[in-house]
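In what follows, a structure is listed as structure tokens, so that the remarks can point back to it.
One chain of protein is taken out of this complex; the other chains stay put.
As written, the chains take the letters A and B, and residue 1 is the first residue of each chain.
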Amino acid sequence: MGPGDGALNAPAWLKWTWVIPALFLSVLLGAPITMVVQHSLDAVSTFEWSSTLHIAALAALQAFTSTCVALAVGLPLAGALSSYQFRGRALTQALVTVPFVLPTVVIALAFRGLFGSLLQPGFLLVVVAHTYINLAVIVRIVGATWQQLDSREVIAARALGATPFRAFVSVTLPQLRGAILSASAVVFVFCFTSLGVVLVLGDSSTRTLESTILRESSLLLDFPAAALTSVLQLFVVTAALLIGARASMLRTRATPILRIARAPRPRLPRQRLFVYAIAISGVAIVLVPLASLALDSFRGQGGWTLQWWQSLTSIDSGTTRLGSPASAIAVSLKYALISGLIAGLIGVLAAMSVLTHRLGRAVALIALAPLGISAATLGLGLMLSFGRPPIDLRSWDLLIPLSHSLVAVPLVIAVVLPTLRATDSRAATVASALGARPTRAFFTAYGPTLRIVLLAAGGLAACVSLGEFGAASFLARSGDPTVPLQIVRLMQRPGDASFGVAAALAMVLVIGTVMLILGVDALGRRRTAR
Amino acid sequence: MNSGLELIGCSVGYTEPLLQAELTVPHGQIVAILGPSGCGKSTLLASILGTVPVLAGKVVVGGIDVTSLPIHQRRVGMVFQDPLLFTHLTVAHNVMYGLRRSGMSKPQAAARASELLAWVDLQGYENRSPLELSGGQAQRVALVRALAPKPAILLLDEPYSALDADLRSRLAAEVSALLREEGVTAIHVTHDELEAGSITDTVVRISENRLIS
Partner (left out) sequence: MSIHASKLFIGLVICSTALLSACGDSESAGPTTVRLLTHDSFVVSQPLIDQFKKDTGISIELITGGDSGAMVAGAVLASGSPTADVLFGIDNTLLSKAIEADIFSPYTATEADSILPTLGDDTSGGVVTPIDYGDVCINIDDAWFTEQRVAKPTNIDQLTSATYKDLLVVQDPASSSPGLAFMLATIAKYGDGWTKYWEQLRDNGVAVSGSWTDAYESVFSGGAGDRPLVVSYATSPPAEIVYAEEPKPKKPSTSVLTEACYRQIEFAGILRGSPNEEAAQQVIDWLLSAPVQADVPLSMFVFPARQGVTLPEVFTKFAAQVPAPLQLPAGDVNAHLAEWLKTWGQVMGR
């Protein structure tokens, strides 16, 4: 049950967990948005409403389609991964997350290579790429809930005369509804505000407000118009996230789980067939585009070569900015650590406050906003807000990991909340009865969960940071570039070596992500094993 | 009259045979199956229920060979260790679930659900959420939910093991009485000798990987 239950013995500070996330958000989110809204007022009279609304409608259609396709592909995968335990499950789960953190330019190139002239840039290709990237969101968020369903409930329904389909629709689906809606909202928002994918793989039918904002802000330098477009986008995004949040995240009622049923092994031949067929096709979907990239990292004009991997440390050495890809790895890891720590902490606190205080729910709702705020706008808003002395934080090193964590927090909340809800608070009562003081009793009950959840959340946030998207790409920074930026830069110049080394570096990112997620999952499993 | 259940030359297990079973349960009888944990009791129930196909032999339920039928066509009721009520539905809708699957109209099913709930002393609980019930209440709802569509046989898999001892013996006696009243054929799996002896007609034991009545 929720940590707020048994209010009698809940420690007093528990009611105040919302304060820290609220402060974090009001500084990093509130201030920039206020600046942006203020700027947007100047553009109201000269704004091109009809063409902007037309783009918004196009983007909504594209995002809706992408979400549906992502659900169609992601749900079976989430089901197979969460209803059965099998060898390779953790690896499959980790692999599915990879596309989410790869720079969009890498994914775009991989898809162009994969489909060649078969699938020209346009609506279809954008939908396919969005599905690919967002598979992880569906599998992770829906999977977190699905894992907690007792598979015997379906058997109970079957014994009452329900066909497999009927049992799924009437027993499994209703319990996943909240998770599906909130995952869908997140995917919709990602697709609605997509930039990199629509620029490279799109055409006129896949424009987004984000691409309009980019043009207005960094090509035409028309900031009021960019701000107004951002505000419009913010409206749509907020609406979508509210629908998703209402359905699931902000439910305060805990879902009591008498005992967490361990997912069974697929013991029957047909279960094995089902699980492995889905898992293997899921892995194939993820790996096929990556495979072409992996091959590129070993392929030269005259055949196979290790040159690109060998020059990971040497290419461009002696020059300034490109430093070496090796230094990019160090920088990425540093940012991943910091933002993992920050987002893990803030996200867990926010998730706890949802269960403990009315204001906590509001805070968690606001924390969702970074998912859909134009990266360009947020970046510029941050510059506007923190650019005046005495608080000039613009070239502050922490600003980049902070903005990474801003995007990671909502994902952390979405993953942590179900686990916190499922924790048995009766242990706290027991501890109190044994004479423990409230704080002590609280940690007796929630300590183990919190520790694991914090690590898992931190890991997730670190992955988001590794992938580096969102506002960070618009922030000025000193020091060496991160891995994704380095990849993009290498790809932005001619020559086989640039391309080969970029592919090798992308593989480093893939491997790093997989290892990080495997580590986090191993920690999470330890909890269920206990 | 047909027998309630016949297991003819059944070989039970996932891939390797775990248990050989030969059993006939006459209609209206309540049979206890006893055996140490891990001996294959639950797998045996799963084979009757249809979640694990038998490796060899025939399963006959209410005179019909169900060996190759899917779960939902077998007319086998099941009560698990946990109530496993559908928490997204009300108590009444839980009981109506099986009735609706067998084609009963909604008002009819609702009326029948009320009757059944009254039968286990839960009148007035129709619109409650299963989350509001105590352990004993939830298990009684689970029982009438399983009985509602009139299964040819009811399987009880240690249905009281999650309850405390006092409640367990009381509920066990109550349920036995109810089953007899309705003339339900039932198989009750347990590892508790006392429970087995007190509430059933026959006790069957599993030993050396064989179950023979």
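The working rule: a contact is a pair of C-beta atoms (placed from the backbone, for glycine too) under 8 Å apart; a residue touches a chain by one contact, two chains touch by 3 or more.
As the structure is a computational prediction, the values presented were derived from the model and not from experiment.
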Going by the whole complex, the chain not shown touches A
Of the candidates A:40, A:217 or A:419, the residue in contact with the absent chain is A:217
Among the options A:133, A:234 or A:455, the absent chain makes contact with A:455
From A:19, A:268, A:326 or A:341, the answer for touching the chain not displayed is A:341
Touch rule applied to subunit A and the missing chain gives residues 105, 108-109, 112-113, 116-117, 121, 198-204, 207, 211, 214-215, 217-223, 300-302, 305, 307, 316, 318-322, 334, 337-338, 340-341, 376, 379-380, 383-384, 387-389, 392, 394-395, 397-398, 451-452, 455, 458, 473-479, 481, 485, 488-489, 491-500, 523, 526, 530
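In this section, only the chains that are shown with their structure count from here on.
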Per the touch rule, the subunit B residues reaching subunit A in their complex are 14-15, 49-53, 70-74, 76-78, 80, 82, 84, 86-89, 97-98, 101-102, 131, 145-146, 148-149, 151, 162
Listed in rising order, the residues of subunit A that touch subunit B in the complex are 150, 152-153, 155-164, 166-167, 170-171, 174-175, 255-256, 258-259, 267-269
